[in-house]
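One protein chain omitted, others in place.
The block that comes next holds chain A.
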Amino acid sequence: MGTQSTGWSGRGGAAGDYGLMRAAFAGTGTSFTEFLADYNPEYLPGRRAASLGASTGTLPFDPPHGTTIVALTFPGGVVMAGDRRATAGNVIASREIQKVFPADDYSCVGIAGVAGLAVEMVRLFQVELEHYEKIEGTTLSLDGKANRLATMIRGNLGLAMQGLAVVPLYAGYDLESCEGRIFSYDPVGGQYEEHGFHSVGSGSVYARGALKKIYRADFDATGAVTAAIQALYDAADDDSATGGPDLTRRIFPVVGVATEDGYRRLSETEVAELVQEVVDARLRRPDGPNAPLR
């Protein structure tokens, strides 16, 4: 199959499309990733391990890393939020990177780890879900989608061994069980369902600590979003790679909510309002809300 790809100019146009159409016509199955791997494996993230100089250890450069993602469930849905910082070593590579993305109509994915690979993997995951839906005429179950993501992480194992790990957090509204659910992954593709709340990335230790103290199982959506913003604030407070809310540039965390009405990214204004409340409260008590001792 690999030879077919060399016949394709890769520049589009009718002539270029024909080689691709022939491959598409010969293709079977419902997985876009598998089709692309057959057509030209070079197009997949994680299949370029060989061209990166094999397993000689550390890379000669420090690619930008995305940092902290938090997710928590509330009755009727799930919230996911991510800070906006990407770091390359001690340099801030980006102040406004987006790390939380819609995966399909009912779920979202947030990614910590090597930003370039992560963003590419998210795009592939989005196409994968839509592709299945179009080919099969029906959507995958939430567990099915979570498993597809695990397979894609496993495909990245070669690069993870060289230090280019991608660690996603997947959350969505399960239309069958009618609840929000969270799945976490490790760099080799292990998949774990989390209950209540979870966090990944360099600031996740602090974010999870914060959520442990402020999480309530009976949050409404606004309460859950506020808790997510509090947790990110705590992560940014103690982890230099996590960005806090940038009030001067008006850059706020990306927050998404998935409920039975589908996934929705909160608007800048909605997030700004809640961030302002959190920051105002921190002016009075910099360490954030006080959890009762007993």
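The rule is simple: a contact is a pair of C-beta atoms (placed from the backbone, for glycine too) under 8 Å apart; a residue touches a chain by one contact, two chains touch by 3 or more; residues count from 1.
We take it that contacts and distances are computed from a predicted model.
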Q.
Not counting the visible chains, the remaining one has a UniProt entry; which protein name from "Proteasome subunit alpha", "Sarcosine oxidase subunit beta", "Methyltransferase domain-containing protein" or "ABC transporter permease" does it give?
A. "Proteasome subunit alpha"
Q: Decide which residue listed in A:A24, A:A217 or A:A291 touches the omitted chain of the complex.
A: A:A24
Q: Please pick, from A:R95, A:K134 or A:R249, the residue that touches the omitted chain in the full complex.
A: A:K134
(Q) Under the stated touch rule, tell me which residues of chain A contact the chain that is not displayed. (A) 10, 12-14, 17-18, 20-25, 27, 32, 35-36, 39, 43, 105, 123-124, 127, 130-131, 134-135, 137-139, 262
